[in-house]
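Structure, as structure tokens:
Removed: one protein chain of the complex. Kept in place: all other protein chains.
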């Protein structure tokens, strides 16, 4: 149903590349002609997933400079595929024998071997977090399209381990090393992470993404529901184990009279008086803020000794050496935003042929 | 990315039909030749979503008899599309003026009008729960394929409102009016539902689906992850607002050392010592039980008076008359199972070309 | 790339059904809301492929009445899938032992057995000409959409065996038993067919389809070329062995100076001074008439004795009994038109997101 490495139908993103290959990249096909696009605009998004910004992300000096190889002429997209590439500059020759022969718990080592018969064991290969570079670069293109249409995405860290936000200050998100919109919570979360580091352990967390300005009626009533598409998009990010829309898991414990959002006649037209539904009714956007949440597992690479098995079937103890983020949540915030942007752009495009009257206006 | 009414890539299900049209159905394309298939085998699945089985589901006498119109010859599938149809027998002429003019909270009335300009207002049209008939009929075909491969799906009600299961008795599921594997919990849940009914209100709940016998390596590492596909499948069911895999939302509060599943050398080969991951690592099945959970909102149709707005923009009070399930969870259990079966069948098929050595064996 | 039984991306047609099953049909997904649609409008197209209209098509009394099962409310499409069904009324119990055990030359009997291990041998099963019923019913929907946009398709018989048209009278097409736009040629072709019948043999022919009123810029520059899509559409019709666009095979013998169409400044804007290209440049429509031609092989079912082999490997003589069209071309004319209509509708829809300025106008 979902292609291996391509996401989307009309706005289609194909990513490629491994953590220790020559380069990683994405091809954005179906990008409309006439969009202002430059490497600088895309780089701003990529910089948000860069490590080494603070001590809670790894210190590797990944420069991750994006290059546009096609699809842009004189500063504007031409309608042909936009090929984006980021070179792997830090491929130092390293000893991978530990990873090559042992299945790291929580990683894809074992399942890769089972599926393909062998694997590129250097740094996780295709299952490395670096795979998200292509997603973020492509998501930047989608975000620029959405900006032109007055649609705005805001993703942030909602919690890290047991520490959740209590307040919401949009400006704080981008000043904050953990991308939390609540400075006090961020400080507590940093203490918690420090504790994890000292324990050679790691933490998970929750990312939330808000979409405002989306017209109503985007998404389709059955399999192409906006929430179904967003779930696939977000769950396809490594480490995500749950996706919620609006009130999410909480709905199962409420009653209909609590959970239904009343409609209200407002000046700007019909709106909803509350937003338990997270901006989606029957799979289609309802004009309220779309709310999607991703629950991210703790980084599986930890220094603590773990029991595991080698590829030859020998039980062994494993302590993963090297630099590893104690939490991947802050770096994954922009990835969730990117995947949401790609999904929404695609559904906006396919919605254009939903009504005969609008098709006639378009082609008259 | 996801088609409006088609799900799947190699094993493709297209559903059609509205609650008050002539009929509903599904076309299953890509069904392999040689599978034993009959209307009786499919009917068993459809009967699990039938209403009127007990007092917590509506009393309408929907017979919902499936008919196979194509793709089966002398009791076996031929490899050509299997067309399945269920006639709508209970289309009594009724007064729909209340629904036609007023946007029911929690329903798709408003978003349908926004997307398409008008809608078939009879009983929810395409957004009715009856839309799932096609999914279940097609899911039965998928389940029969999986059975032949030794793969078994078990879906059940995990909680209704605040009442969750405390024990698991597989046999109890099919004896139980709420499809709960815990009789005591089921009795408490029935009391809770009785209370909802007396309040003219409704309840939500949680459905869990387990998949055993799935070989490792099914699913793809990036966008085609097994968990991403399952999320889309399950979130595309009306009323589902959250999807979890394995420990789901709980992972965000654990640490890596708690959440990682150790590998163990067992007699039958390498297995995992625990299953926080829910049977999926890096988007591919790991040989453990696949665990997926759907959080379902309370039935939006309630007798209680709700504030809403008419399509002409007038605020009004609405009390929804007629027979409505106080909870959709028990009837949706088989729908979750069906969507999981369709997803897994599709990914099993696309996995067949993952390795050159296996392709060579196949075609030698 | 092309699905088994689904054609199209945004305007998607899924067909199902065998010649001797219960029924045949099509599901049209992605049909825009608000199109006037009735069984009568679709029936007009189906009647054009009906046999028994004249003595050059079989005399079976197939009524082939279409029924709309979903997607239409109060005479207009709702945006949800349009399910179309035609019942097989003439499934007389017949002796199929001849066909069941022997591979008919020119038919799909052998390849079906090789692919699927067995087959529904009654009347050709899924490879019967009756499979085109679903295409024509769906093509009728596409044609009605195109009509609203001022786009008109005209398909006709260009030649039968060695007899080609010398003149073009559009009105004659629909008066003519062979759908030829040249009465004199039609009479000669009928004589030729009479000769084929007396020889217990069959004839092939050429079908041409013209599309006028198509805006320029429809189709995509690389794999999604309008001509590539039309070729797939037309070559997917049983019996078609060659597809030409514009001057087609003749281009290989001309020179660039002869074949290039000059551009001309006309009152209505830039047009082409000739149309060797058949209305397509670089895969996109150029505003001229789109011209596509299908070369159809002679009906493989003939009374003449043929050498063949039984499924058990015995060589045998075969004389196919029963009523068979001596030529399928006249009945296939509307099938070519239907497939072209489906293709063009789909590409018109996907073209709507080609330009940022138009997307902004659409969503402002």
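Order as written gives the chain letters A, B and C; numbering starts at 1 within each chain.
Note that a contact is a pair of C-beta atoms (placed from the backbone, for glycine too) under 8 Å apart; a residue touches a chain by one contact, two chains touch by 3 or more.
This is a predicted model, so every value here is computed, not measured.
Participant: Can you say which of C:167, C:194, C:212 or C:254 touches the chain missing from this structure?
Facilitator: Reading the full complex, the residue touching the unseen chain is C:254.
Participant: Can you name the residues of chain B that touch the chain not displayed here?
Facilitator: Answer for chain B: residues 9-11, 30, 32-35, 77, 79-80, 145, 148-149, 215, 221-222, 348-350, 352-360, 362-363 touch the chain left out.
Participant: Which parts of chain A are in contact with the chain that was left out?
Facilitator: Within chain A, the residues touching the omitted chain are 3-6, 12, 14-18, 21-25, 27, 29-30, 33-34, 67-71, 73, 76, 78-83, 85, 115-120, 122, 125-126.
Participant: Give me the chain C residues in contact with the hidden chain, please.
Facilitator: For chain C, the residues touching the absent chain are 1-9, 15, 103, 105-108, 110-112, 114-117, 126-127, 131, 159, 161-162, 196, 199, 201-206, 215-218, 220-225, 227-236, 238, 240-249, 251-265, 269-270, 273, 277-278, 281-287, 295-302, 304, 306-309, 313-315, 343, 346, 351, 354-355, 357.
Just so we're on the same page, only the chains that are shown with their structure count from here on.
Participant: How many angstrom lie between the CA centroids of chain A and chain B, rounded to a whole number?
Facilitator: 26
Participant: CA centre of chain B versus CA centre of chain C: separation in Å?
Facilitator: Chain B and chain C have C-alpha centres separated by 38 Å.
Participant: Rounded to a whole Å, what is the gap between the Cα centroids of chain A and chain C?
Facilitator: Each chain reduced to its C-alpha mean, chain A and chain C end up 44 Å apart.
Participant: Note the residues in chain A that touch 2 or more other chains, in rising order.
Facilitator: If we look for residues of chain A contacting two or more partner chains, we find 9, 215, 221-222, 354-355, 357.
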